[in-house]
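The complex appears here minus one protein chain, its other protein chains still in place.
Chain lettering (A and B) follows the sequence in which the chains are written, and residue indices restart at 1 in each chain.
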Amino acid sequence: MLDIILAEILVAAIITFFVGRKLAAIIAMAVSILPLIALLDWASLYGFNIIHLGIEKSISIPIAGVSLNLAITPLGWFFALMIIPLFPAIMLFSYSFYKKNDGFYPFMLLALLSSIGIIMAKDMLTFFLFWEMMSWSSFLLVYRSRDKEAVMSYFIFSSLSAFLIFLGILIIYQQNASLLLSSINIESNAYGVVAIISLIAGFAIKSVLMPLHAWAPYVYSKSDEPFVAFLAGGLSKLGYYGMFLILFILAGAKVLETYFTNLSPNYILAVFGALSAFIATLIAFMQDDMRKLLAYSSIGQLGYIAIGFGIGTPLAVSGALFQAFNHAFFKAVLFLAAGAVAYRTGKWKISELGGVGYRMPFTFMATLFAIFTLAAIPITSGFAAKWLLYESAIDAKYIFVAPIMLIAGVGAFLYSFRILYGVFLGENRYPNIKEAPKSMVAAMFILVMPLLIFLIFPGYMLDMMHDALISGNIATLNHNAFVIETSLASYNTIAVIVALMIALIPAILIYKTRKHRVVDFMDNYLAGELPELYDNKISMHAASRFYKPIEEIIGPYFEPGTMSYYMAIYRGLKAISDAVRKIYTGKAGDYAIYVTLFLLIIMGWFIWM
Amino acid sequence: MHPVLLIAIPLLVAFIIPLFKKYGPSIALGALALNTGISIALFSVVYSTGTVHEIIAGFAPPIGIFLAVDSLSALLAMIINLFALINFMAIGKASEYKFSMLYLLAVAGSTGIVITGDIFNMFVFFEITAVASYALVASRKDKKSMEGAIKYMILGSLGSIFILIGIALIYSQLKSLNIYDIASRISTMDAKIKWASVAMLLTGIGVEAEIFPLNGWVPDAYQGASGGVASLLSFGPSKAAIYAIARIMLVIFPLQKVYYLVLTIGVITLLIGELAALKQENVKRMLAYSSIGQMGLITIAIAMGMNEKNAILAIFFLMVSHASSKASLFLLSDSSGMGSAATKYTGIVSVLGIVGMPPFAGFWGKWYLLMAAINGNMLWVIVLIFFSGIVEAAYFARYLHRYYGNEESFSRLTKYSMAVLATMSLIFGLLPLIYEMGLKTLFGMGGV
Partner (left out) sequence: MIWAMYFAVAVLLTAGLYGVITKKNLMKVFISLSIMETGVNLLLITIGYIPGGTAPIENGNFAKYVDPVPQALVLTAIVIGVSVTALALSLLIMYHSKAGTLEYKEGMKW
């Protein structure tokens, strides 16, 4: 079945290159149905009695004289569960999003194909081959933006990531003389540690862990939203797939612990994750571009997964995987919503938007739910995931990580609130727009569904990751559909709902009993102080520089930004390049000297050696 | 199929062409097509039976001249002829009979270098290729192409003088010109003369093979040449020359002393080429520097091929990858844009191929090369290759960004030929042909 799926996607990628946009969207959607069915089929491998079409555990594809080995592993299945379902929904969205077929569908299908390849890879060669394929197919999708920073930073960072991973694979190969994941045993010596660190750094680039995130704000904010939804939702998880593979399945975490006896390198990963969550949240405050805000939000939310992997306890890893799953769906919804808003209004800047929600109520609803999940509002599945993560940090006594996570969590609500208010509510600036096309709305609601399911039954999520955790030698938490038992404080859906009700009822009562009046947008809430932007008719409300005081305090610390350091390296390289090319003076006489010197030097070499 | 036909046909046709001025290009095209057919047939023979040795003029080796077609030379002969055919289709319309004649000579010479088993014949074919290439570079007839051709000529002549000295030194000791005969008796040579001859041969061939610091002519000649000629140079003479280095180093002098030398040269060439390309604004010049870098990579593979079977696979893949991608990029560089679907495809596929993305041939080249490097425990080489790879990614990203979507003015045939040329890298990256051919030469390049 796996081979049929891969072949079918490949054929579809070629066909969609030539057909019109609507047919292409339908074909792309149709071919992603089979992997979805297969997901359910494979579910029966792990004790879920859903359907049974004839499971096969592994296949091999011959290519260039070697064979690529693929198998359905528990971990691969779990990650497939969060990547593959995004695809048909995004295709549905793109059905009315694009005006012509100019290379979106074939490369999306290739990206899907290679993602499946990555998570089903049974050996390192297959993994790396599909990883590179994923890199270039997504590069070509980024390329459609024609934005210089986005294109160049993505290509360069992708290469860097590929080379770091390659280095790790090479060292592992040297130690084991085998590339099969099942027979790999990383040795606990300097080389092994270099391999693990370089692999994790390579994966961190794809999963935008600070400070290797520099490409993400450019790429996320300049590329097409349907693609970014897949990139942020799906492809960024592949980096964490790789990290899980290295840290737990190949026992890299243990290798690191035994090698560094005094300091815990896992702690460092958790700290990077926490800083990522914290700093990205602060930067997200200051963004005016909706997509840039979402980009930094992605960086922050993905940081939580790194925290979970860093802590490494069953509680933490369960929370991290839960968070990964949630993030795949809510971030896809948010980017798609940004796309839908831009589709109708043509604007991305929060300061130029406002009141869109009155005309696009369904888009607003989907966004609202996604933001609740993102900001971990109680009873959403996002809350459940972060509950596990907070608790694990407290349990593991990570006194630096835990408070930072908490602050970042509150911050997440503060910046996502700006999308709710600045884009969808507030001044009704677009009274004449229509709701997004039906296919777009449908796509967003499809993506919200899983979040709803796990809102009610968070325990099912733990069922699904059960085998994956076992394969990584991590114990699973006791749970049933509604309750996740932990050592400090169990998560109980019913209890959370009850608590929420208790808190909500007074709030609703207060809201209902107060009198409301509709104020003009430029009402005197400014207390007599005219904002400097007033003349330009740019209103100063939640949409525009709502957190101006915070910005003024924290803003200077984020100048000049991570990218400028990378740019400095790039400029340095260019200076070296300039020096190097001066060797080629253009004078034949000089070249003749080089030839003579070369001859003398190698003769000298032979005599000397 | 007698392999000598591969050399005889283009040579003969090249000298007939002036008689039929107007039909010259068509005749040349026919000859190239015929040659391609023969080279494919030869490839299939070598593929099924292994190395082919053919005696010419009735004298048995080591006295007589003979052709030795091992798996790498069969592959390269096929690549050179096939790509020459496609490339000629891309530029054919604009060319006149003199151009066609020179083109055929260059192809015949490159093929000859690859399939000959005689060291002096190799020199003669080098000269045929070189003289034709000088004239081809100058064929654009403007000041820049003249300048490029003259620099190429000065260094090329200097190189051929050193090759001849090297041959003379070997002959003075062993009284033989047959590569395998020399290889079997190399240990009987006087040490000093042996090292002097290695140095001379490496220097001489290195000029054509674009290794640092003998490659001063490369940027100027490529910049001066028209796209089609630059493309021919990148898959013809330079590949033949690097093959000659492979043959000489791996067959005649597979010695540890040579190993480190060639490895160092390769690494330096790689770094210098890639770094110099980064700041280059002129496309052809940038591609020329990039070629230098790629040649460095192949040189590294050759050095490692002395000890490591993976590296020999890498030589195969890297050569095919570079020939295909760089040839199409050079063709593309004639016009400053990729406007139509075919040229966009060519640009993207070539760039992906050259930076070594799967499933293009370049990926396997890098994969096997680095596997060989890690088996040889050479982390520093790996790190430097990665570094140069990132530099390469940087300037190719910039290249794509700058030229993608601009207006262009290629004829339909040119565009499709380019696209086919670029696709070759993909085809050879998917088919098991190269891998199986590579396995056949695992022990000893010559297979004698």
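What we mean here is this: a contact is a pair of C-beta atoms (placed from the backbone, for glycine too) under 8 Å apart; a residue touches a chain by one contact, two chains touch by 3 or more.
What you are looking at is a predicted structure, and each value in this text was computed from that prediction instead of being measured.
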Inset, instruction - Just name the one of B:134, B:195 or B:330 that touches the chain not displayed here. - result: B:134
Legend entry - Candidate in contact with the missing chain, chosen from B:22, B:143 or B:412: B:143
Legend entry - Residue, one of B:7, B:177 or B:207, that touches the chain absent here: B:177
Legend entry - Sole contact to the chain not displayed, among B:9, B:154 or B:437: B:154
Legend entry - On subunit A, residues whose C-beta touches the chain left out of the figure: 581-582, 584-589, 592-593, 596
Inset, instruction - Identify the residues of subunit B touching the omitted chain, counting contacts across the whole complex. - result: 120, 124, 127, 130-131, 134-135, 138, 141-144, 146-150, 153-154, 157-158, 160-161, 164-165, 167-168, 171-172, 175, 177, 219-220, 223-224, 285
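Keep in mind that, in the parts below, only the chains that are shown with their structure count from here on.
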Legend entry - Interface residues, subunit B side, partner subunit A - complex: 150-151, 154-155, 158-159, 162, 195-196, 198-200, 202-203, 206-207, 213-214, 216-217, 219-220, 257, 260-261, 272, 275-280, 289, 348, 352, 355, 357-359, 361, 363-364, 367, 370-371, 373-375, 377, 382-383, 386, 389-391, 393-394, 396-398, 400-401, 404-405, 429-432, 434-436, 439
Inset, instruction - State the interface residues of subunit A toward subunit B in the complex, per the touch definition above. - result: 62-66, 125, 128-130, 132-133, 135-136, 140, 143, 146, 148, 151-152, 155-156, 158-160, 163, 166-167, 170-171, 173-174, 570, 573-574, 576-578, 580-581, 583-586, 588, 590-592, 594-595, 597-599, 602-603, 605-607, 609
